[in-house]
Structure formats: C-alpha cells, structure tokens
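Here you go, one structure.
The complex appears here without one of its protein chains, the remainder shown in place.
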Amino acid sequence: MLKVSEVNTFVGKKKITSKINFEISLGEVVGLIGPNGAGKTTIMKTILGVMKFTGQIYLNHAVVTENNHQALSKVGALIEHPAIYPYLSGRENLALYAHDQEDCQQIISLLQMSAYIDKKCKGYSLGMKQKLGIAITLLNKPKLVILDEPLNGLDVEATIVVRKIIVKYANEGTTFLISSHILSELQKVMTRIILINHGEIVVDQKISDFNRQNRPQYQVQTDNNELTAQLLQTNQIQFQQVNDDLVVAQADLFAIQDLLYQQRQHFIKLAPIAISFEQLIINELNRQRGEKDAK
Amino acid sequence: MQNDLQIEWYKFRKQRLPLYSSLALVLLMIYSGLTSSDGRSLMLSSFGAIQWLPIILIAVGSSFLDMEYRYHTVIMLRYKSSNLFKSYLAKLVIVYFYGVGLVLLALLLTILLKGVFVGNQVRWFDLIADRGSILQITLVNLLGTLLYLLFIVTMSFMLILIVKINAAVIGISLAISFFGAGLSEALIKTFTDATTILRWNPLNMILVTQQLTNSQYVQISHLTNPEIIVGVFGYALLFLILGYQLFKKRPV
Partner (left out) sequence: MKFSLYQEFYKFVHRKLTWLAPFILLALMIFTGYSIGYHQEKLSTMTCYDSPDWIVFILIIIGATIFSMEFQNNAILTLLYKSKSKIQVYLSKYLIIFGYNLYLHGWAILFTVGLRYAPLNSHVSWSTIYRYHQPLWQNMLLTALVDLLATTLIITLVFLLSCLIENNAVVTTLSFLIVFMGQTVSASLLNLGKFTAILKWNPLNMTNLTRQYYNYVTYFQTSHLLNYQLVVGTILYIVIFFTLGYQIFRRKRF
C-alpha cells in the first residue's frame, strides 16, 4: 500500500536520509523508531511530499512527488505539532477537513472530546490539542495515518483511548506509521518495527521476528545443575551461573538438550530472559555502532 | 479550487482581524470627516478610504498567511492540497475579495458620511472642470484602488515569505504607503537620465489610485493611464509568481 524506494531526502544541499527502502501493506502498524535527529520526522514529511527528495514513493501504486499530492487524499498526518487554528473551536477545526459529519462525530466520541469540542482551541491544554490533532488525522476513513509522537502530552486515560483507536482502525484496514519514544506503548500496538539511525534504516522486521531474534539468552535449571555445569564446561559451551540458574545462549539450546538427553538429565526450568523493549533497541543501536566502528 | 476557496473563506471569516479592520476603516473615515472641512476632497478620496484600504489589506493579508506558519498548520495546507498553486491562489483570492468588500463598504459609508459631514454645500453631480462629476471621479478613484489592491495583496504575501516577520512586513508596507510615491518621485527626479526605466519602479504604481481621474499626476508618474494599469497588473503577476515559488520552497 505504501512503497518507499531508494529515497534520499535533502534540506538545501544537505542529505538528511539516505537510501530509504521499505514497503508497508494494508492494516500494518509500523513503529518508526530511532534516536533524536535520526530522521524519523524527515521520512514522514517526505512521504507527505513536502521535502525535496530523490527516489520513488508510491501510495496504492500512485506516485507521490513534491508537486503531485493526488495520492495523499486518503492520508492523515500529525507531524511535530498538532495543526490547529486556535481561534476556531475543536469541531470547527475538524470541519475544515471533514467530508462526513457522522464520521466526524464518531471520532469525537471515540476520543472522548465531547465535553470541550465546541470551545475555542485557544484554551485547550497540551493533551487536548494533541487529541484534536490525532482526531484530524482520522477523518474521512484514511488508508494511511502518519503519527509523529502522538502521545505527547496525553494522560494515562487518553493514551489508552488512543491505543484502542489505533487497533480498531488497523483492524478495519487502516495502515499506521507511528514514531514514538514511548516504546512500551508503541510495543503494544505495532506489528512491525523500522529502526533508523543517522538517516538510514538499520532494522526492518516483523515485531515477532525482532523479539525472537533478540531474545538470545535463556535461564536453565536441570535436576542436577552441578553436573550440567561440568558437562557444559567440558563441551566448551559458554554459560553463566546466576543464583540457581545457568544462563545460556539461545543458539546453544539444541546442543544442550542433546547433551542432557545423553546423560539422562532433564530440564526442570527453561525460560527466556525478558529484556525490556527499550533495552533491545539500545542493544541493537550499540551493535550497529560497533559494526560501524569495526569498519 | 472551489473547495480550497471554501476552506480559506471559512478560516478567514472566523478570525477577528477582518472584523476589527472593517471597524478601523469606519472609524478612520469618520475621523477624516471630523477633522477636515474640505468637503470636496473628502468625497473624492472617499473620506480617506483610498489611502487606508491598502494599509488595512496589507496587515490582513500578511497576517493571514503568517498565521499558517505560526499555528504549524502549513503542513496540512501543503500536503492536503492536490495542487499547491491553487491553495496559494485561493488564499490570495479570499483576501482580495475582502478588499473588494471593504471598497464597497467605503463607497456606502462615503455616501452616508457625505450627508453628515458635508451636507449640501457640495453635490454629487457637481462638475469639476475637465474631470467629470464628483460621483464619477469618486467611483473611478475607488476603481483605481481596486486595481492597486491587487498589487498590494500579492505583494504582502510575497513580503511575508521573504521577511518572515509580520511586524516588518507591515512596517515596510506602511512606509511604502506613506512615502512610496514621494520616494519614487524623488528617484525619478534625481536620475533624470533613467526616467524611462525608473518610471516603472513598483513604488510608482500607487499613483494608479489618483491618476485615473487627475491627469496632472501623469507628470509625476511619467506613465500614461494604460501604462500604469499594465504596470499594476504586471507587478501583481510578478509578485504572485515569486510569492508562490517562495511558498513552495519554504520548509514546513
């Protein structure tokens, strides 16, 4: 549904992102993750055709260029700041873009904004403005919604509401491209991760694959831990002793299983070590940095 | 295009500035009526309106474009539009239509205020030698103002994109309105050799609001009526194209 190929984005003569390639299909929720200044917002703006770029962007097979935005009619976007006229009320801001009153009203109630939607936005709090900004992106049954840090200023309740809405719309076939630094929240909705650093994509995987690959260590206990430890040592399999557990690499699990079988030993505990998603990302970025230094 | 116009009109009329500006025009015209006792020139200048209208329209125009940058809404304007030029043009058209509305308001008020401040000393159908009736001259002056507003609106949009500070745009425009004609005249007088070129300078175009009904101004502008009209249109077109290019290039 969205295809970005060989895209380099420029500000003046300076290249901000280079060789961006990815493809997103219908109903995917893609998390765009990366450190500050990595180029997340730039990629989003490029897809919206408001940056100077080379390469191709296709939306539903229709091309998007700086001067041709025809294909963007079914795209909703919230970039950096909610685009709101403070002298209009929330409803009036929505009305600027809404084609369908019913759709508009539904979004208002979904986001629980009815209490203040008819007041002037001038008096809105940061979170209220942010919700309104999200509401604008959801108007007119969009095919693609681009959200840049959508959780800015949202309270706990609003965060949950927004999460539910994303899931609801994604189930109905809307595709999402979301950037956020609140990874724990993003993790709950995204089906795919694109990690970028220094303007380049460094990881692009289904979230399940990413999690599996990045869960390399397991906690192991057997009916005779001491014996197992010796066994591993003699077979030159690396491990660590942590309390009552042996911590081993995922890659060695099959070999360990075979050894235990031969010695008539059994697992009594085999558990993947839960690393926080944040830690995974940091590990991944560190690994990238290491590779770069090695070069 | 129609959709663009609708949206821009909606955004425009909900602002407070257009309303306040109209009120300001009314007050300024009344002020002129209170302080001047020359009934005839009051009528010919629509109680000063032909001087105030360009100033008001500059402030309204540059604020209307500047606001999109201030409120971070310009990104919506940019990516939502299937044709960027049309959105830019729609904005211009709305501000210009507001200008037309103000001209009509000025005409109405002039007729009203004439009754209050001038009375029957001067009549609408009194003739001024070689120039026609007062009503005729007043109408043509307002027509000239309508032309000049085209120049003003396109210029205010272009200036705000160049200077980026709304306060500066208004300052420059006010200076142009008050000193422009004088500066242009001084320029032409100083460099007499270059008159054929210098008479086409943009500051000279403001004279279109007066010269159509007073042939003496030809000696100041050094342009004939058709020439100055072509000049106004030419500059409006130039400013429109330049402004649009800047709008397109400016990062969102």
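The letters A and B name the chains in turn, as written, and every chain counts its residues from 1.
In this text, a contact is a pair of C-beta atoms (placed from the backbone, for glycine too) under 8 Å apart; a residue touches a chain by one contact, two chains touch by 3 or more.
Only a predicted model underlies this, so the values are computations on that prediction, with no experimental measurement involved.
J.: Just list which of the chains on display the missing one touches.
T.: B
J.: Can you tell me which of B:Thr190, B:Gln216 or B:Gln245 touches the chain that was removed from the display?
T.: Missing-chain contact among the listed residues: B:Thr190.
J.: Out of B:Ile7, B:Ala90, B:Ile170 or B:Met205, point to the residue that touches the absent chain in the complete complex.
T.: Touches the omitted chain: B:Ile170.
J.: Touching the missing chain, which residues of chain B?
T.: Looking at chain B, the ones touching the missing chain are residues 17, 20, 31, 35-36, 55, 59, 62-63, 66, 70, 165-168, 170-171, 174-175, 178, 183, 186-187, 189-190.
Quick note on the criterion: only the chains that are shown with their structure count from here on.
J.: How big is the gap, in whole Å, between where the Cα atoms of chain A centre and where those of chain B centre?
T.: Roughly 51 Å separates the two chain centres.
J.: Name, in rising order, each residue of chain B that touches chain A in their complex.
T.: By the definition above, chain B touches chain A via 7, 10-11, 14-16, 67, 71-73, 75-76, 78-84, 251-252.
J.: Chain B touches which residues of chain A in the complex?
T.: 11, 45, 48-50, 67-70, 72-73, 75, 77, 79-88, 92, 95-97, 136
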